[in-house]
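The other protein chains are all here in position, but one chain of the complex has been omitted.
Labels A, B and C are assigned to the chains in the order they are written; within every chain, residues are numbered from 1.
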Amino acid sequence: MTKGLILKLNCPDQQGIVAKIANYVAGHAGNLIEFAQFSDSLGGKFFARLEIDTQALDVEIHDFIEGFGTLGRSLRADWHFRALPYRMKTAVLVTKTDHCLNEILWRAQMGELPVEITSIIGNRDFCKDLSERYRIPFHLIEMDGAERENGFRQIKQILDRENVELAVLARFMQILPDWFCDAYHGRLINIHHSFLPAFIGANPYRQAYERGVKLIGATCHYVTNELDAGPIIEQEVERVQHFHSPQDLARLGRNCERTALAKGIRYHVHDRTIIDGNRAIVFPD
Amino acid sequence: MTKGLILKLNCPDQQGIVAKIANYVAGHAGNLIEFAQFSDSLGGKFFARLEIDTQALDVEIHDFIEGFGTLGRSLRADWHFRALPYRMKTAVLVTKTDHCLNEILWRAQMGELPVEITSIIGNRDFCKDLSERYRIPFHLIEMDGAERENGFRQIKQILDRENVELAVLARFMQILPDWFCDAYHGRLINIHHSFLPAFIGANPYRQAYERGVKLIGATCHYVTNELDAGPIIEQEVERVQHFHSPQDLARLGRNCERTALAKGIRYHVHDRTIIDGNRAIVFPD
Amino acid sequence: MTKGLILKLNCPDQQGIVAKIANYVAGHAGNLIEFAQFSDSLGGKFFARLEIDTQALDVEIHDFIEGFGTLGRSLRADWHFRALPYRMKTAVLVTKTDHCLNEILWRAQMGELPVEITSIIGNRDFCKDLSERYRIPFHLIEMDGAERENGFRQIKQILDRENVELAVLARFMQILPDWFCDAYHGRLINIHHSFLPAFIGANPYRQAYERGVKLIGATCHYVTNELDAGPIIEQEVERVQHFHSPQDLARLGRNCERTALAKGIRYHVHDRTIIDGNRAIVFPD
Partner (left out) sequence: MTKGLILKLNCPDQQGIVAKIANYVAGHAGNLIEFAQFSDSLGGKFFARLEIDTQALDVEIHDFIEGFGTLGRSLRADWHFRALPYRMKTAVLVTKTDHCLNEILWRAQMGELPVEITSIIGNRDFCKDLSERYRIPFHLIEMDGAERENGFRQIKQILDRENVELAVLARFMQILPDWFCDAYHGRLINIHHSFLPAFIGANPYRQAYERGVKLIGATCHYVTNELDAGPIIEQEVERVQHFHSPQDLARLGRNCERTALAKGIRYHVHDRTIIDGNRAIVFPD
């Protein structure tokens, strides 16, 4: 049974928005658990995320949601409700390394990430064992050479058949075709193993070594058509020294990758992110 | 001329508070720049900080402030308005080391801290030169042995004469009498050179060395009767290793002290802190 | 086949130690890969860790090791050689939560920790499933009430039978008897879920919440007779805010616990730690 609602909203900024939204909630005996908002004076936009205890609501949930439409349209807003508790249907795409996958599986199992992992998809079979250990279907998709385009079509079939709301690229070493990025805009999360926008593209730890940086990092971001350039959700860094080889950087960086990805996914599935052009508004918890 | 207001408020939590407050502001054509709030489900309290653009207000500022009283009392709230821009009258208490004082003077001068430093008070004269360089009166107060109690009375005279709103203990190496702490409750900010509650009392860097910690820190907190136990506003840490002597820890720790103190003061003078028993609600910027 | 040696050494400081040790190695055609040392001027001691490529050695390894004794004794040193590659026989003790165990198992599997986990010992059976997933024997030991002392004797039997070199307390919620601590001095590593020496003892996240700290942490340390007071190997912290409940602190703190414990174990099994009274010299990699 539904115990609460999350409302995510963005609209042109204007006077009185908070009052209007809060009035609607209070007017139907909804109780605000959390009301995070941001008035972007530079961009002239308003962003909000509300968590509403609906147990004392004076109407049915669906009625409350539908009724909000009048206010939402008058604000020229984009908005989205989600009933709590929920678990987001999620697919994980992998290639070879399994540390990010392991992190997601473990956090999902212990309840830190409210996701239902419906499938794990790999263009190599390295993560098959780990998938089976957690009893999640593993799909091996051939993507080499001429098979690439066809491979992505197969992935799309799986995602669509399972009504996946989120696909996580957990060190998936393939560049996505534009049509694929477009089809899942705002639902594709990647972990890049550098502190973006430094070291875009291949072998970022090797690039970091050659540049002699004193901190390495990882970036969790939404995927767009432009390589490693989508809205950033979370970043982590770790201090390194001259004696660390590229292999050492990769080892130390895995901590950053796992943490940044896990936090990024958590913010997304808890509706704590709002994409605004090439930036992400994030209300962390 | 006043361009805006900050409203700080806390009250027992109940349904509809956000709507009521936002309605009052919007009802008089105030524009919410920022509305940070926190519903503490464990303590049953509600805390908020609003920044209101008052340029289009339909009443006089003083009228707006006075009129809020009816709502405030109905919520059984403690609240406080402050007109913007403002500079908070501040005294700084020092003994020997001047790095924290230097940090405050420099940040005040460059506009990062909206304070007017009315006087610098020392029980030693080490900071006299620095005070004069910034053309701020320096008061040397004798506090040794039997002079201690009398010294604090003299300090109180200075603070009261200058209507000081904030007194900063910038490495002031004296334990304050209870009556002094009580007289300035919520207006006394200290920087302690450890990651509290570790290493309370004297020589925290020596204590940290002997305990062999791998991170040292500094804590900015409100002063209460209990030594180093008041509400924490900000903390900073820095990584250290076995080869750092107590002197090295003190050197590295100065960075933490300066940053934590400067942030803590900034949060206080911007009304971003609300004391709640032994904890501080802090809405950072 | 042995490809290298690690030499760990500490002795009273005196002039010429580095030359003497380096001469011995070079004199037998050993190649220094790494030579970390620390002259503790406060304590008058010398600490070193050498990694030696032995492939061109002009004598047998055992001869090289034995021959070093003459120098070692003349320096009045404690020293220890270890042939590479090796895997350290390790037992993990657990109670209920499995995030630290999961971290160790995963890192061991992917080669980040050169340990051979011979057994997992629990006073509850919560971690049994995870142990079986990694095909490692799980021993359930009754330790409640009057069974406690007997339980520790059973654990000792297991550790001794398997020639375990390291026992990791991965959120093992039992206070160890003195005789047990003494029996495994320098071979018992614990993860405490606070930034020690703050919040010793039970429920550190609850203590941290009540104290209103702005950073929480975790501490990996060697176990001694005194509760949570042994030599610290590694510490991690994470920033928190007023809105984090004790449960949130526990969730965020798990990241610190996993990272600090994994790093601490790595330093230990790579012989990068030397215990010096209540402090640990750590040469990180």
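Keep this in mind: contacts are C-beta pairs under 8 Å (C-beta built on N, C-alpha and C of every residue); 3 or more make two chains touch, one makes a residue touch a chain.
Since we're looking at a predicted model, the values are computed, not measured.
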item: Contact with the hidden chain (one of A:56, A:175 or A:215); value: A:215
item: Sites on chain A contacted by the missing partner chain, in the whole complex; value: 38, 40-42, 195-199, 210-215, 217, 231-235, 237, 241-243, 245, 278-282, 284
item: Sites on chain B contacted by the missing partner chain, in the whole complex; value: 98-99, 102, 106, 110, 112, 133, 243, 248, 251, 255, 259, 285
item: Those residues of chain C which, in the complete complex, touch the missing chain; value: 15-16, 18-20, 22-23, 25-27, 29, 31-35, 37, 39, 41, 56, 239
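Basically, only the chains that are shown with their structure count from here on.
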item: Two chains joined by the most C-beta pairs in contact, as defined above; value: B-C
item: Most widely separated chain from chain C, with each centre as the mean of CA atoms; value: B
item: Distance from the mean Cα position of chain C to that of chain A, given in whole angstrom; value: 36
item: Contacts with 2+ other chains: residues of chain C; value: 243
